[in-house]
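Here's the structure we're looking at; comments come further down.
Just one protein chain is left out here, and the rest sit where they should.
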Amino acid sequence: AGLEAVFEATLAADERVEPRDWMPDGYRATLIRQIAQHAHSEIIGMQPEANWITRAPSLRRKAILMAKVQDEAGHGLYLYSAAETLGASRDELLDKLHSGRQRYSSIFNYPTLTWADVGAIGWLVDGAAIINQVPLCRCSYGPYARAMVRICKEESFHQRQGFESLLALSQGTPEQHAMAQDAVDRWWWPSLMMFGPPDADSTHSAQSMAWKIKRHSNDELRQRFVDICVPQAEALGLTLPDPELRWNDERGHYDYGAIDWDEFQQVLRGNGPCNEQRLTRRRRAHDNGAWVREAASAYAAKHGPEER
Amino acid sequence: AGLEAVFEATLAADERVEPRDWMPDGYRATLIRQIAQHAHSEIIGMQPEANWITRAPSLRRKAILMAKVQDEAGHGLYLYSAAETLGASRDELLDKLHSGRQRYSSIFNYPTLTWADVGAIGWLVDGAAIINQVPLCRCSYGPYARAMVRICKEESFHQRQGFESLLALSQGTPEQHAMAQDAVDRWWWPSLMMFGPPDADSTHSAQSMAWKIKRHSNDELRQRFVDICVPQAEALGLTLPDPELRWNDERGHYDYGAIDWDEFQQVLRGNGPCNEQRLTRRRRAHDNGAWVREAASAYAAKHGPEER
Amino acid sequence: PAEHLHAALALGDDALVLAQRLGEWTGNAPTLEEDVALTNIGLDLLGQARHLLGLVGDEDELAFHRDEREFRNLQLVEQPNGDFAHTIARQLYFSCAQSLVHRELAASDSPLAGLAGKTVHEVAYHRDHAVQWTLRLGDGTEESRTRMQRALDALWRYTGELFDPVPGLPVDLPALRAPWLRDVTEVVERATLRLPSGPDRAAWAAGGGRDGVHTEAFGRLLAEMQHLPRSHPGARW
Partner (left out) sequence: PAEHLHAALALGDDALVLAQRLGEWTGNAPTLEEDVALTNIGLDLLGQARHLLGLVGDEDELAFHRDEREFRNLQLVEQPNGDFAHTIARQLYFSCAQSLVHRELAASDSPLAGLAGKTVHEVAYHRDHAVQWTLRLGDGTEESRTRMQRALDALWRYTGELFDPVPGLPVDLPALRAPWLRDVTEVVERATLRLPSGPDRAAWAAGGGRDGVHTEAFGRLLAEMQHLPRSHPGARW
């Protein structure tokens, strides 16, 4: 009871819970699940963009894209480390990903069909991720909060690069403009779904709020995202594919149309355009690398800790 | 002795030896080796051209190329069948190819680097093959001679298509013309080597001539090839990469420069640009197909002979 | 009046893209006989594509100078070859459908009826080839059975689109789903396999291929196919 009181006091004072502190089992489990899902999203999220590394249309864009995807691998590393401070192991978490027992963000189950999709992901998907993640920089669990500070900084850099890349297309040839518009048309609704189900249907929210893991409701964050994107789309010279999108003076927010939650559920259930492809490729990379990891372990066992 | 006399009489009368006829062991072994090498050349020879099927620059050319490579597979089938009439099995011959105990024509150890190489192969490589093979239509062994009649007919069709394809390039844009010239520059000398070492160094020739398997010497055939190609190159508007190439009124033939037999020996010994690649790919196709062949056998064992 | 051209483009793109995939097999097949057979089927399809695209415009302009989102082919035909079982499953699903479509099309008054009439036999051969191999692989060895089942499962999600209506095609495609299902089921069961029961289309962009929405593998297919003519604008080959 004394331990629990300390924990509650830490939360109440908006201070950080650290790895060695006592914490409730549910708090620990929720965090592991959330951080793992977040880490998995980073590494699965490498795929749709890496799909264009070999085909980037200029060397500058190729360099930007490679650096970005590399950052995502780095984010995966920070996040698995944060999860490890809670007693989970990376191998165990990867195993859960590969066997489908843990999820990653559904947004990565959509395909990147043209080069403009890379820009649209940067602008919309990273944009949505930032809005989801900025509040996590104040998450009650220290290692997660600190990882998020670093991640958010990089993500907002990626988001600006995505915007800039889309702008170049929008202001380019008619074909490029059409490519940009098409990408935005395809990524807009899936991006809105990134904030999760409507508050009314959200299962974990109340407890996560109490634990200060979560700070805002899904719908609040989604509204913030819409409000930010509308003027940015105008600046891009692109339209958002929602005829019901309009400013509501009363609410002081943009109204937007109904989201197709059936699609969301389908993708969540594994029937999105790329669910199978993403997991298969991830498993294949992991399986193909097994002999390499084994060799590294065998070498380390013979020669002691890594020389580097 | 009576059998041998019949065999000799058959040869003397320029009649055909048939599978059930008695024949000397050496004759049989020489034929199996030669037919197998020829069959192997057809199937390895699919690779350099198949390399361009997915990248052919017009649908008409793609169709022509697919049909040509398909014909080569067909030639492989006729030839393995001809070898089987001598008591060899296709599996055994393929095994010898895959393990490097039997050869294929060294010409296929050169790479196809541009689309023009497909035309150059048709013109030069198929052209040289025809000159080598037309006399084989009169080979003393019936099944081989008959296979060659059919093969030569198709090869000369391919040769004309190759010429026509090169002509289109030669008469096309400056870039296309340069591409055609470059391909001819790279394929000319290897094509001359297709007739084998100079007569002075040719080991199997005398016996093969006596058995009427071979009808002309390597150098005779090579000269015939040069004499045919020079005016064709002029018609193409392309040059042959040999400064010593000129008409010799006295001989009634074109003189040509010295061939780099070191290169020939190197490629023969396995050090050509593509030896390893060709054999590796062949083995891989064969190994990847093992489970399919096993399934077909298992099915046939359960259900009797093929239903089709 | 020229609405049949929309259909010609859709069917022509199906044939072109599947021919391209089959062309990747040439020289890599499990037996020489299959090198011949797969290339032959590819050639038939390429012939169909040239005829159909030729009705719409310049066949090469259409094949080599359109971008990914302008192609109208089914997502099924662009799926990578995978192992031989995946190729056979793709052929089975596609050629069983194509048989039904071409038969109805041949009997229609569409300007495409003539082509369909001419291809009925070749399409029947393609179907037969796929059926025979489905039987051999399904009822062959333990390994082939596993692979064939996995292939049927993996490609199932691309079959729903086969029966989405195509404007300009005087064939009641949705009505063909039932006979197709009967046909495929009969073959699959004879092969001692089971037909998948999951959803037969991706949640997103249902009927996507016909609307120019493809899968990630398609962009690479086009890059390889188009690179040379794109690199020499205006050249003739």
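Each chain carries a letter (A, B and C) given by its place in the written order, and its residues are counted from 1.
Convention: a residue touches a chain if its C-beta (ideal position, glycine included) is under 8 Å from a C-beta of that chain, and two chains touch if they have at least 3 such contacts.
Every value quoted in this text rests on a predicted model; they were computed, and no experiment measured them.
Student: With touch as defined up top, name the shown chains that contact the chain not shown.
Tutor: Within the full complex, the chain left out of view touches A, B, C.
Student: One chain isn't shown here. Among C:Leu5, C:Ala106, C:Leu195 or C:Ala223, which residue touches it?
Tutor: C:Ala223
Student: In the complete assembly, which of A:Ile53, A:Leu245 or A:Ile259 touches the absent chain?
Tutor: Checking each option in A:Ile53, A:Leu245 or A:Ile259, the one touching the absent chain turns out to be A:Ile53.
Student: Looking at B:Asn51, B:Gln70, B:Thr85 or B:Ser191, which residue reaches the missing chain?
Tutor: B:Asn51
Student: Over the whole complex, note the residues of chain B touching the chain we left out.
Tutor: With respect to the unshown chain, the touching residues of chain B are 48, 51, 55, 110-114, 175, 179, 182, 186, 190, 262-263, 266-267, 271-274, 276-277.
Student: Touching the hidden chain in the full complex, which residues of chain A are there? Just list them.
Tutor: Within chain A, the residues touching the omitted chain are 43, 46-47, 50, 53-63, 66-67, 69-70, 73-74, 76-77, 80, 115, 165, 168-169, 172-173, 175-176, 281, 284-285, 288-299, 302-303, 306-308.
Student: Going by the touch rule given at the top, which residues of chain C touch the chain that is not shown?
Tutor: Its contact residues with the unshown chain are 67, 220, 222-224, 226-228, 230-231, 233.
Here, only the chains that are shown with their structure count from here on.
Student: Centroid of chain B to centroid of chain C, CA atoms only: how many Å?
Tutor: From the centre of chain B to the centre of chain C is 34 Å.
Student: Report, in whole Å, the distance between the mean C-alpha point of chain A and the mean C-alpha point of chain B.
Tutor: About 57 Å, centre to centre.
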